[in-house]
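Of the protein chains in this complex, one is absent; all others appear in place.
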Amino acid sequence: MIPFEKLKNTIPKNLLERGLTVLTSESKPIKLLFEQRRVPDRGWKDPQIARLLDLFSSMDSDKDSEAACVGERMGRVASPLVSKLASGFNHGVGSSGDLAGIQPKAAGGSLLYYFANKLATDALKQFGVSRVKKALVLPTATGMSLALALSVARDTTCATEVVYPRIDHNSPLKAIRLVGLKEKIVEGKIFGDSVRVPEGDVEQAVSDNTCAILSTTTFFSPREPDNIKEIAKIAQEKNVPHIINNAYGVQSREIMKLVNSAMAAGRVDAIIQSCDKNFLTPLGGTIVASPNEGLLDKISGAYAGRASAAPVAQFLAAILSLGIDGYEKLRSEQEANRRLLEESLARLAEKYSERILQVYNPVSVAMTLSGGNAKKIGKTLFASRVMGARALDKTDFGVCCPEYFTAYINLDAAIGVKPEDVVLATERLDKVIRKVR
Amino acid sequence: MIPFEKLKNTIPKNLLERGLTVLTSESKPIKLLFEQRRVPDRGWKDPQIARLLDLFSSMDSDKDSEAACVGERMGRVASPLVSKLASGFNHGVGSSGDLAGIQPKAAGGSLLYYFANKLATDALKQFGVSRVKKALVLPTATGMSLALALSVARDTTCATEVVYPRIDHNSPLKAIRLVGLKEKIVEGKIFGDSVRVPEGDVEQAVSDNTCAILSTTTFFSPREPDNIKEIAKIAQEKNVPHIINNAYGVQSREIMKLVNSAMAAGRVDAIIQSCDKNFLTPLGGTIVASPNEGLLDKISGAYAGRASAAPVAQFLAAILSLGIDGYEKLRSEQEANRRLLEESLARLAEKYSERILQVYNPVSVAMTLSGGNAKKIGKTLFASRVMGARALDKTDFGVCCPEYFTAYINLDAAIGVKPEDVVLATERLDKVIRKVR
Amino acid sequence: MIPFEKLKNTIPKNLLERGLTVLTSESKPIKLLFEQRRVPDRGWKDPQIARLLDLFSSMDSDKDSEAACVGERMGRVASPLVSKLASGFNHGVGSSGDLAGIQPKAAGGSLLYYFANKLATDALKQFGVSRVKKALVLPTATGMSLALALSVARDTTCATEVVYPRIDHNSPLKAIRLVGLKEKIVEGKIFGDSVRVPEGDVEQAVSDNTCAILSTTTFFSPREPDNIKEIAKIAQEKNVPHIINNAYGVQSREIMKLVNSAMAAGRVDAIIQSCDKNFLTPLGGTIVASPNEGLLDKISGAYAGRASAAPVAQFLAAILSLGIDGYEKLRSEQEANRRLLEESLARLAEKYSERILQVYNPVSVAMTLSGGNAKKIGKTLFASRVMGARALDKTDFGVCCPEYFTAYINLDAAIGVKPEDVVLATERLDKVIRKVR
Partner (left out) sequence: MIPFEKLKNTIPKNLLERGLTVLTSESKPIKLLFEQRRVPDRGWKDPQIARLLDLFSSMDSDKDSEAACVGERMGRVASPLVSKLASGFNHGVGSSGDLAGIQPKAAGGSLLYYFANKLATDALKQFGVSRVKKALVLPTATGMSLALALSVARDTTCATEVVYPRIDHNSPLKAIRLVGLKEKIVEGKIFGDSVRVPEGDVEQAVSDNTCAILSTTTFFSPREPDNIKEIAKIAQEKNVPHIINNAYGVQSREIMKLVNSAMAAGRVDAIIQSCDKNFLTPLGGTIVASPNEGLLDKISGAYAGRASAAPVAQFLAAILSLGIDGYEKLRSEQEANRRLLEESLARLAEKYSERILQVYNPVSVAMTLSGGNAKKIGKTLFASRVMGARALDKTDFGVCCPEYFTAYINLDAAIGVKPEDVVLATERLDKVIRKVR
């Protein structure tokens, strides 16, 4: 678009050429992106990402100063700031007919969405789930994405019950109910320190009125990931849809292996993951993936209307910023921080005659609070600016079983956490326990 | 927070005081907002709005450099740009328990949402619907908001059918189906040039299995607004929920009067309006209003999860930028542009032996295309960069009745349109008709 | 640079083409700029300007991620914000050898400067001084630019005295002294209400030791513009350099005509004008113009070192934002506001038995304060937030003559002033006079 040849006879030829050489170097990543449509190996710099977003949003029809706009929805904005708050994607993404469909007024928004989806697909593959065929970034919460997937299962099966290995989290339950379904909760049981939902119980819960099995890979210790490989086999045998809530599983190489092997072993209809919990975006987007492209189209087709482009732009920006190398580095750090967290808590546990719960959980660590006062410890910890820890009594919502055998506290070493956070949190927990008891 | 008193003995006292006077003047609007919690009379300048958003987002826990964060979702971002794309509201809005609820990690996001909702409520009241008790900004498309409202009606009535005076738009139909309901379409009929759905037909359609009536105030000419006052009476008599899709009705003083009088005359459970079509925001948000606060809580409670703050921030920015005066000015311009559009099209109609359809529609104007070639005219017009016009044949999806008596084209003079758009669009339509015929 | 052809098979072809059409439309101004290198007729939108600046600054060598930088001055910055504060032009403009010369490390900064100078030249021609051959934007105050020009005159003439028709302003005097010269002030005299410096007196002041005549076109009423046409003739006759301080003269069509006719009639070496007073830029830049390219090169060559690019970027942005049409509109408004100011003050004068001073001055208006208390009126007016008015007693620095016959106050209706400012200032002056007397 920029007629660089017209710059002849401005500054000396060799200097101009040097300048254009720099430009060419710096725009090479965009060239590679357009050609390969994959997550770049090395992350982009912020100004490069900003330029890509500006380029795309400049292609939307509301930027066309030669257009005559006589519709009721034309991407008009109250002020330049308002447009900036949307990175210029004033038309959002999708059409009322299909969220993932193209939007005739928004070539740029459509390109944004195209690349976000391409990179989401590639990211899931590169980060461990090679069996994914396609993935979509939905600009909506994980729970709402679950609802969309469940509505498709509902229409396919004409059944009304969702078999739900118990996870004590509100969003999935609300998703089930929003689309007019009912949960059939399969209780968690205690095995050693771990809380698991036995596959046999899941199998037994499946009936003629089962619309879907909704399994989960990530939750707080002592809850372990569901045995999704076995559940996938059950789903296949019983011929019921299987949706995996992989909320923050992408960050974990182990969890992603589980997902891939579940897909190999049995039936998986959709895998749903949070953008912000996995890809360091602001809250608001989900990636829905599937081995079945048609199913994915139905899921996005179930969204009623067009949507904000913000979560899509944020995901694209985040994945370009990270790159494959950056993400793998973060994953390795997550693993190291998970070890650090366990070690730090173990020392603390020894000091207070508590112990670490022996549980398989790649992100979360729990320590007993058998000395009591869990609630107060939790509150005081929050007041001392430790964010994200959860102190629970035996029968609290959160234990995922009728009654756990001890009060406990769990902390997460999730992707993006810093070793300083872990150290500081443990130190403050130390002070809090000393003070409260 | 800023210790201005510490600036003593920097620059001369009287100059410092002058500077602080300017600061005080410029921060007066923020003071008024905090006190009154209403739409300001005069619109704010962009930098003032930016400062408010920055202030709020700086209160979220991810900005706390003294915090130790050990959760799985802590507002971490891949790069400064990614945070900027969310105006710093990395925690989004809402909690998994309640979208409109407060978020313990996000004092700033919670304040943002508090003020957006307060101003949404005030805006609807000031712009004509005084009977609104409360309104919420939902960070989701109009269709999805309809779905949330319908799911509440479904749970209340245990019925499965939505009586739907026919509007040929995909989103409401998808909303109905998403939550497991079925539409019972009441056909449009032709009265003179107008397409209307007779109230009697609506009444007849209501049955024991009616979960809700979903009426509509705004659509393209020759479809007229539903007679929502009579429908509200029917809803009250029959004791069925009544949801008004007021998609782009806020811009019209007349439509807002209709809504208010419907609320006075009968039953209205929820009124749903698009942020972008009414308030010049980027696409992605809806305002759901109700005379019933409890019902509104249920609707927001039906959203599964937390959500992107972007549509909320965009609405707050837009309404602050507009102010009461700015909005009323835009409405007056809309009325003038509506007249200009009708006059311009009338001249064109005369030239080509067509005529303006005589219809009550405060936003949209339609002209016959009895000379044929509607499809081609539509396509050629789009190619000549007229956006938003719709050329339809007699039985196309869009006519809202089994068969209209002529092909026609409609154009909208919606809020924010410029007279130049109207003039240019008419000129180009002239050329297109000449060329195509 | 952007390989749009690689976007094939992303979104549908016709939509992609539409998007590229929008891009092409929106980048047309940049194409015209590169081709014509003139002030555009219609002003650019801010995002277009921002893109041009980003494009240029991306060509500087500090952006080259493939470069190895081993110099002492490589455009390194402490943080991204610091670079943003310079719009990315971290290398500034110029080389230590020549401010207007190209900078080998900064192709982009060199292009920025090239276009700023081209547009400065074109602007002066289009706005009335067709005889200008070349103009340069110097990133330094008007006074410093005067100093540079005077230093060249000094080296040419080997004389030490600057003939200076009295203007009571500090900067020109400091400029003269900075380069080791001395002013020979030619006193102002009163003619009717006007303060003028008679050409005859100027002529008499010229001697063998005259290094230059420094005339002025714009000052506060009752000082009138110097008769630069006659002074130019004297300069030619006496063979002495003539520098015109045209500080805020570009805004006035009349003043620009004077400048042009002076150039036609006699000798003018350099014309110096403030960027901020004429082109609505932030303070910090000057445009130096000349009918003599070689002289201009000497002036820029006298600047010791490289310089901040900020004033250059600000001028380029401002002139692109204004365009020819925008500037002419502002000039017409200035003329209207000048009339409004005189009328408003005249009404006030009548009320307080004062009168408007009858003076030729296209920007400034003065009213007598024969009722006394000028100092207090000035202070009280400033305290009531009227900025820019000057109340002077008969012998104050500012009257430009040994003693004026009355105290007075002057106000300016300069380019960019709003009618509201004029009205408000007059109202407040009314209150102040009432109160003080």
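A, B and C are the chain letters, set down in written order, and residue numbers restart from 1 in every chain.
Here is the rule we use: contacts are C-beta pairs under 8 Å (C-beta built on N, C-alpha and C of every residue); 3 or more make two chains touch, one makes a residue touch a chain.
Keep in mind the model is a prediction, meaning the values are calculated, not measured.
Looking at C:Arg154, C:Lys229, C:His242 or C:Arg331, the residue that reaches the missing chain in the full complex is C:Arg154.
Considering the full assembly, C:Thr218 is the residue among C:Thr121, C:Thr218 or C:Thr368 that touches the omitted chain.
Checked against the full complex, the candidates B:Arg18, B:Arg38, B:Lys133 or B:Lys238 give a single residue touching the omitted chain, namely B:Arg18. As for the chain not pictured, it touches subunit B at residues 1-4, 6-7, 10-12, 15-16, 18-27, 30-31, 34-35, 37, 45-47, 51, 54-55, 58-61, 63-67, 80, 102, 104, 107-108, 110-111, 114-115. For subunit C, the residues in touch with the chain missing from this view are 46, 49-50, 53, 61, 64, 66-83, 85-87, 89-92, 96-97, 104-105, 139-144, 146-148, 151, 154-155, 169-172, 174-175, 177-181, 218, 247-248, 274, 276-277, 279-285, 301-311, 313-314, 317-319, 321-322, 341, 363-364, 382, 385-389, 411-417, 420-422, 424-425, 428.
Heads up, the rule we're going with is that only the chains that are shown with their structure count from here on.
The central chain here, found by comparing per-chain C-alpha centres with the mean of all protein C-alpha atoms, is B. Look at where the CA atoms of subunit B average out and do the same for subunit C: the two points lie 47 Å apart.
For the pair subunit A and subunit C, the distance between C-alpha centroids works out to 55 Å. Residues of subunit B in contact with at least two other chains: 80.
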